[in-house]
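Left out: one protein chain. Kept in place: all the others.
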Amino acid sequence: MSAEPVSAAAWTPARVGSRLRPLLTPYWALLLLFALVALLAPLIAPYDPIQADLEAKLLPPSSAHLFGTDENGMDIFSRVLYATRTDLVVAVLGVAFAFVVGVPIGAMCGYLGGWLDELFNRTSEIVQSIPLFLFALMIFAALGNSKTILVVVVAIVNIPIFLKLTRSVVQPIKNQDYIAAARLAGQPTSRIVLRHVLPNTLGPIVSQASISAAYAIQITAGLAFIGLGVELPHPEWGSMIQQGAPLIMDGDWWVSVFPGLAVLLAVVAFGGIGRQIARRYDR
Amino acid sequence: MRRGFWLRYLGRRLLAAVLALFGVAVIVFVVTRLLGDPVELILGQRATPEQAAQLRAKLGYDDPLPQQFVRYIGDLVQGDLGVSNYTQRAVTDEIADRFPATLELALAGMFLGLLWTIPLGVLAAQRPGGWVDRVSRAIAEFGLAIPNFFFGLLLILLFAYVLGWAPAPVGELDIGATPPPRVTGMVVVDALLAGDLSTFSSALKYLALPAITLAVTSCPPILALTRTSMITALRGDYVRSARAFGLPQRTVRWYALKNSLVPVLTMSAMTFGFLVGNTVLVETVFSWPGVGLYSVQSMQRFDYAPVLGVVLLGSAIYILVYLLADLISMAIDPRVREGQT
Partner (left out) sequence: MSVAQTQSRSVLAGIADDPLLDISGLVVETGPQRAPVELLRSIELAIPRGARVGVVGESGSGKSMTASAILGVLPDGVRARSGTIRFDGRDLMTLPERELRRIRGGEISLVSQNAVASLNPLMTVGAQIAKVCREHTGVSKAEAWARTVELLDALGIPEPDVRARSYPHHFSGGMAQRVAIAMALICSPQLVIADEPTTGLDATIQAQVLEVIDGSVKASGAALLLISHDLAVVRAMCDIVAVVYAGSLLEYGPADEVLNRPLSPYTQGLIRCMDPPEGEIAFIPGRIPEPGTLGAGCPFAERCEQATDACRAQQPALRQLRPDHWVSCHHE
């Protein structure tokens, strides 16, 4: 973290640019690839992802079907491409929501302390004592099975993480001189938090956001694997893996492997970026 | 003084654990009765309005919430987790039948996990940046990034289908095989206790792949932490001092390891607690008859009481394991002990 404090006014284009440039690495290229695929899926995909063709069931990878076909004759390559949209959108939305809720609350808790802090802290701890997947099952049980609930689950699971993280980076800062100066100048708490406290703590939080997105993709795929969140035949990596699972022992490996690799690569991309950002701010 | 201190500390921590569990129960209550419709939860979505109203009255969901809550807590304390809609058996019994399988899997996964992460972490710490370090970090990154259920499938593809070394993923034993007489409920242990060596080896073969899956995908954080703790410990002044006094390398290494144990132990405990509650996907892939698979099956059958039961059980175990880790680190590090008084 740089030694001098940064306030929101200092986010000039030059500064942002110099911060971004060293971050161009393979991870970013991978992420860009996924983003492009998500955007341009309809243009790149050779087949309609939900068009069944029972003549072409379970064909191994070939030039006609890059990733082969599944039990319904649907082209797996096209489905993997389209599924990028689903998985990425759910993960990013869920994390964004958690970020928007968790970070301000965490900042307030860290800055103000007191009973508010105690309350949220304890609640977060209790929520985090519940095993992740079981918690997700419970939410689905109570609220129904849909993609919206999926996003809600991803968000709820990540809110405590952002809350605790923000709280822990805000606490050491709140006693620093420039914060005291702002307080003495009569600035309202919310303003102090937004313009002075947060910009100096963003590094680890953004890093966490990226890492959370990585895990969110895993969670999404995992929940879809057990049938939660997405209905067939809507293309989604997790449900595609699930479709291919019984076929492994028959040797039809491509139905599960390609969507699985997609998940792996997406997680590696987001995770790698998150760790990279963390390393930069660790200095 | 020591005896009194330990008892007081234990008491305080137990109380904290109970309160945490209470908090979990509150959350479950809030989610299921306030956010969801509990009757729908029980009857599923195919209920008719009359059935719903009838059940609502019968189960007391017409009553004011505080009363419901008190009844709910009362039931929990007595170990009543409700009844499975599918089998009409008590959820507690259903879970008790299946929990040993999950425990067995989690223990095996943990055992294998520690077996690969701690030695590698120690070795990597002795030469940071060396090839052991880089290879083990790559494995750890891979293990964390790959979805555990996908990794399980890959293992099945390679070892069961291609190589034929492992059996097909049908559960704990061959289909149609007779399980050993039930003592602990853990097939591997029971087979051993019964002296049934062929069942024992067969059960081990079935346990291998799912346990490896858990070990590789859930334990990488232990590797990273062991490495970091050891590096910090090895840099400590007391290490240089020990060397300056001519103590042999293995003693010096042991000094460093002991000092890195506390965070490693805490993380291992947390991982174990995490494992027990998160075997859902791995059990599904391997048809492992534990509570994870049971909760998925129950979800698919719209039988929600078991799911909630497993949630409470999983949370209880996590909280308990965390408490145990705390106690052990107190036993090891005198400074932690004294921070508490």
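Chains: A and B, in written order; residue numbering restarts at 1 for each.
Throughout what follows, a contact is a pair of C-beta atoms (placed from the backbone, for glycine too) under 8 Å apart; a residue touches a chain by one contact, two chains touch by 3 or more.
Values in this document were obtained by computation on a predicted structure and should not be read as measured data.
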Not-displayed chain touches, in the whole complex, chains B
Of the residues B:259, B:284 or B:315, which one touches the chain left out of the display?
B:259
In the whole complex, of B:242, B:269, B:293 or B:330, the residue touching the missing chain would be B:242
Applying the definition given at the start, please give the residues of chain B touching the unseen chain.
236-238, 240-248, 251, 255, 258-259, 332-335
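Definition applied: only the chains that are shown with their structure count from here on.
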List the centre-to-centre spacing of chain A and chain B in whole Å, with centres computed as mean CA coordinates.
24
Given the complex with chain A, which residues does chain B contribute to the contact?
20, 23-24, 27-28, 31-32, 35-36, 41, 141, 144-150, 153-154, 156-157, 160-161, 168-169, 274, 276-278, 280-281, 284-285, 292, 295-296, 299-300, 304, 307-308, 310-311, 314-315, 318-319, 322
Residue positions on chain A within touch of chain B in the complex are 122-123, 125-127, 129-135, 137-143, 214, 218, 221-222, 225-228, 238, 241, 244-245, 248-249, 251, 253, 256-257, 260, 263-264, 267-268, 271
